[in-house]
Structure formats: structure tokens, C-alpha cells
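In what follows, a structure is listed as C-alpha cells, so that the remarks can point back to it.
The other protein chains are all here in position, but one chain of the complex has been omitted.
On to subunit A.
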Amino acid sequence: MLFSGRRRKVNLNAQSELYEHAVQFYVQPPLENISLNEFETFAVERLKLLKTIETLGVSYVKLSEQYKKKLESESKNLNFPYRSETDDRKIPPGGLSECEKRRKDHISHFILRLAYCQTVHNPYREELRRWFIQQEVDLFRYRFSELHSKQKLEFLHRNNLQYDAISAEEKSELQRELIDSTYGVSGITVEQQDFYKVPFQDALDLVRTRKVYLRAGYAYIPHQDIVTIVLNDFRTRLSKALALTARSLPAVHSDERLQPLLSHLSHAYVGQDYSVQKNVGKFSLEQVDSLSGKSFPLCMRQLHQSLRENHHLRHGGRMQYGLFLKGIGLSLEQALQFWRSEFVKGKVDADKFDKAYAYSVRHMFGREGKRTDYTPYSCMKVILSNAPGQGDHHGCPFRHSDPELLKQKLQVYKVPPSGISQILELVKGMHYQLACQKYFELTHNVDDANFSLSHPNQYFIESQKILGGGKDLKREADVPQRSQEAAGGLAEMSEDLDSFFQDG
């Protein structure tokens, strides 16, 4: 992207040539000049699209019918391209033509690159960068999957993506293995399509899920899964491009119109991160037991209970629970006391605790090592990363428990049978956060929780509001739900962004 004053008139013809295809590899940055207003709207709307992608990815199987339907309607709403054909005959009044949508797609992608490339030396920003790449990859996956096979081939040609197909002999020799290992192929489909042999590092998604045949370090990918390799290319290029963009950032930093906007954009993916401790010391350690029954989400309640029972938690549990407790306002001193007093009841004596565990508690509070102030885990993180293993109690109970055990647990916690079956139904549909929200509604006796759950600490705060934290409730109600109308001055603009990110 150019920030110097170079002007270039883009005529309509050139534009339609530039945006001839619905799916882009984003090789060329946009060269035209755009208004600050457009800059902001484009960026915010793409961010909104990426957030939708993230949410959909947790609630639905990627590329399932529902997933695609929702993504299509969100793309439509936000005026992003969603069809592979250009069809400009029916532009709704005030809407954008397909070509304009593609332009918006192009430009907004590059704006967010600017916002998310700054990660140097900061794990939190590093996580943001990874988040951005992941959502862009998922968006690309969806769009690529919507292309007809002819368009896909065209896309590969246009972008110079060539892969080696195996010979017919090799294919027939490996037929049984290919059928048994490749997702959704039968004898006939094996014969009909090409298989590409690529280093397994280029098809990690298929390797991870064991949906491909592996031999001697090579993955055998059927043409129908070629998207995997293309995606891998997309991811690698984007990752490299971000690193390059980061180097040119000083130029952007010196632009005082863009800098605050970009920094807002990049921070804005999880809403609140709950690392700011407003309530330090609000609760005493004696209250934790009763709070865990009343206001903790199930995951934390489960961790608390097993900590009390076993006087120990393994690393994954200590991190998930420890950071949550930090988020609800435990001070470092309280946290040390909390963990120590529980661990010494088990096999760990005070001396061993101080040597082996106290460090990690201080680490969580950013007092050791890299001195990063770690943020409590969001639902997304709990659900998607570091699944519990033998002896672990962390993770999301709705995601990581057997339905039968979950049912028993809910019965013990006196959730009414009708509620339990509703919850189990949601779990079956993989709507883990909705299941948790249902659990919230049932245990707090409200019909509609009135918030969209994305964080264990949010659960806690909402619960406290209902259980008598009237003060908090009022403060929150003062914040009006602002719309996204474009604002004039920059100060107002950032405020608007804030409100957008808060209700997201």
C-alpha cells in the first residue's frame, strides 16, 4: 500500500480488470487513494466479517451447509463479495456492484494487514496476528470452496500454483491405502481424479486430522482436497507478507491520522480481554467456595472442585483456573496463598510449593520470566486449544466431557431435567457456548441471559450483576448501544470503534 502522495487515477475499466475474479490471492496492494471515511468503514466491516467467521467456526462444522449459509448472508449484509459470478444486473438501491465489493474486499484486506502486522516482541500481539491469519484463511477457504471446479483450475493457473500429480501406476498400487485414508473417496473417485504428492508440511490440516495418506514424509492429496495446499500457500504468503509489512510500518506510524485507528483495530478481536483488574481484593479467599457454586461457569466450577478434592491441578488446569481467578480480582498475594494452602493438603509440602509452583503463579501475574501479564483464557481458547489429557480437569465441560458424565454432573448441580436435555441438544450441535449460556440461564433463573457469552470471566461478571451487584448493572446500562454511522472527527471515530468492539 502506498502512503506517499503519489496519485493515480483509477478508471473504471482498469478497475473491472483488476477485479475480474471473485477470489483473490492478494498479491498486489491497492494503489488508489481512498478517503479516511472509506478507510474506516472498510476496515471495521471486514473485521466484523472476520469475527463472524470465528464465531461460525466454533458453532458449526466449517463449510457445512449452515456455515456457508450464514457466512453468505453476513457477506451480503456487509457488502462483501459472496458469489463467484459477476452479476450486476440487480444492484439494490444504495448497494455496491460486484466489482465495487471486490474492490472493498481487496482494500480492506490490506488495511487489516497494516493493523495486525505489528507483533514484534509481544506475545499478545503475536496472538492477534495469528488470529487474523486464521480468520483470513478460513474466509479464503470458504470462498475457494464456492468456486466451480473450472474456476478453481483457472485460479490455480492465474496464480501459478502447480503441484505434482502421481502416475496412474503409483495410484493403482496405492489404491487401498488411498481409499482408506482419504476423506470421502471411494474406488471410483480415486480412479477419476489426480492425486498430488506434496511434503507433509504443506498439508498440515489434513495430516492433523488424519484425512490423508502419508508415506515417507509425503502426503497424497486428491484433487478434491487441493484447497488444503492452496490454503497452505495462502497462509504462508500472508504470514510472510505481514512480516514484510511490519518493516514498512514506521511510515504508517508517522501518519497521525492512521496510527490510532490501526492500533484500535488490531486490539479489537476478543472484545474485552479481562486482564485489567478492576476488582483486585474485592473478594476474600473464603468467598471462593461459595462463588464457585453461584457465579463460576461450569469449567471453573469443575476445576475448583477437583482442586479441592485432589489438592492438586496439572499445568493446563492451573493456567486456565489461575488466570480466571486473577481476572475476577485475586491479587498475587491471594493467589499464592490460595494455591499454597490447597497444595500443601496434598502431596506437596510448603517448601516444594515455593520451589516448584510459586514461580508459575508469579509468572501468571507477569512477575517472572518475560514479565508478560497473561490474560485469562477466552471460551474460544478453552474450547479450541490444549484439549485435556489423562489426569486433566481443564477444558470446556460442554466440549470435552462425555455427554453422559455431563448429564450426571448437571443433575448433581440441580439443573432441571428439561434444561439438561436442552443443554445436551446444544452440545450435540456443537454449540458449546450456547450450551453454557443455557446453563447460565437455568442456574440464574432468567429467561434470556441478554449477552453473548465468549469468556469465562464475562460469565462471572454477568452472574454477579444478577446476584446483586446492582452497582455494576447501572454502570453498564449507561453505555448506549451506538450505531456504526461514520463519524467526522478522529476522536469521535475512535469512540465509535470502541463501542463497536464492546458490543461485539
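Here, a residue touches a chain if its C-beta (ideal position, glycine included) is under 8 Å from a C-beta of that chain, and two chains touch if they have at least 3 such contacts; residues count from 1.
Keep this in mind: contacts and distances are computed from a predicted model.
Trainee: UniProt protein name for the omitted subunit, picking from "COMPASS, Set1C complex protein", "DNA primase", "tRNA(adenine(34)) deaminase" or "Rab3 GTPase-activating protein catalytic subunit"?
Mentor: When "COMPASS, Set1C complex protein", "DNA primase", "tRNA(adenine(34)) deaminase" or "Rab3 GTPase-activating protein catalytic subunit" are compared with UniProt, the left-out chain turns out to be "DNA primase".
Trainee: Would you mind spotting which of A:73, A:201 or A:450 touches the chain that isn't drawn?
Mentor: Of these options, the touching residue for the absent chain is A:201.
Trainee: Which is it among A:58, A:387, A:430 or A:466 that touches the chain not included here?
Mentor: Counting the whole complex, the residue in contact with the absent chain is A:387.
Trainee: Looking at A:57, A:81, A:376 or A:397, which makes contact with the chain not pictured?
Mentor: A:397
Trainee: Which of A:157, A:240, A:308 or A:355 touches the chain that is not shown?
Mentor: From the options A:157, A:240, A:308 or A:355, the contact with the absent chain belongs to A:355.
Trainee: On subunit A, where is the contact patch with the chain that was removed from view?
Mentor: 120-122, 177, 179-181, 200-201, 204-205, 207-210, 213-218, 302, 306, 315, 352, 355-356, 370, 386-395, 397, 400-402, 404-406
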